[in-house]
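Every protein chain but one is kept in place in this view of the complex.
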Amino acid sequence: MATKKLTLVLMDAPFENARTVTGLRLLDAAIRRGHEVTVFAYEGAVALTFAKQAPHANAVHGRDAVQEDHPLPKDWIAALMEAAQLNGGRLDWVNCGLCVDERGVGEAIPGARRGSPADLWKAAEASDNTLVIGTR
Amino acid sequence: MKTLQIVTTAYRCNVEEQDDPVLWIIQAMRGAGANAHVLLEAGAVNYAARGQDASGLSFGGRAQTQPARIEEDIRRLIAKGAEVYAVEDDVAARGLERADLVDGVRGVSRAGLPGLFSAYDRIWRW
Partner (left out) sequence: MDSYLLFESQGPLESAQVPLHYELAAGLKKAGNKVTVFLVQNGVTAARRGLRTDAVARVVEAGVEVLADDFSLRECGIPPSRLAAGVKVANLDMAMDQLAEGRKALWL
């Protein structure tokens, strides 16, 4: 299939719902196919790229932080960004700026940028398709 | 690109946000030129009801002075030319009558949704 331009809207905050992982899995599939994807993170999803997420030990399972080996959402997203570049595609991660401000998660991983609803509409208009994964 | 924006969940975080975030972003995109129209479905059909009032909350004496005003949002969307639909079956199931709804909200039956969808290039279900 020819390279496509796609827009994906995410709303869920990290660790709250399986929709987040499905969104990342769809992104992974898109990136492996070399598609160009814009993610517009809205509401709680702006925390997915928060740089200060930190791993922890798991006493219930007797594992220290190293043994727990727990990639956090920011780590997966950073890996997806890198994979996109290697595959000849693109992952443009846009966090809704007002959502970032009210949640205090302005420190994002490199590659994530601030944007607005106008950016979402512009990306969607330029895309072959858009999928909104809303929260409930 | 003509889009139908489906709103399904209501009153999720309206107090914290002082808005419904989906109605807000639809209005923001329209302000940026988006050809975006609205379908209220499931619990969100209540957004078409007259008389919604979220005012009066305070926490530790700190009052909310700008509560969400959903009825105003719906009226403003309609006044600015947005097609705003509500699923009639969902409206009736919730004990709402036509007279309870804001003027200008259009009804569509659940059976009529395929026909409605065909009129839009893209359908975003929030």
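The letters A and B name the chains in turn, as written, and every chain counts its residues from 1.
To be clear about the criterion, contacts are C-beta pairs under 8 Å (C-beta built on N, C-alpha and C of every residue); 3 or more make two chains touch, one makes a residue touch a chain.
Quick caveat, the model's predicted, so the values are computed rather than measured.
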| Which of B:R12, B:R76 or B:R125 contacts the chain that the document leaves out | B:R125
| Positions on subunit A contacted by the hidden chain, ascending | 1, 4, 6, 18-19, 22, 25-26, 29-30, 32-33, 35, 128-134
| query | For subunit B, which residues touch the unseen chain? | reply | 6, 8, 42, 110-111, 113-115, 117-118, 122-123, 125
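Definition applied: only the chains that are shown with their structure count from here on.
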| request: Compute the distance, rounded to whole Å, between the mean C-alpha positions of subunit A and subunit B. | output: 27
| note | Listed in rising order, the residues of subunit A that touch subunit B in the complex are 9, 11, 42-43, 102, 116-118, 120-122, 124-125, 129-130, 132, 134-136
| Any idea which subunit B residues touch subunit A in the complex? | 1, 3, 8-9, 12-13, 17, 21-22, 25, 28-29, 31-34, 36, 122, 124-126
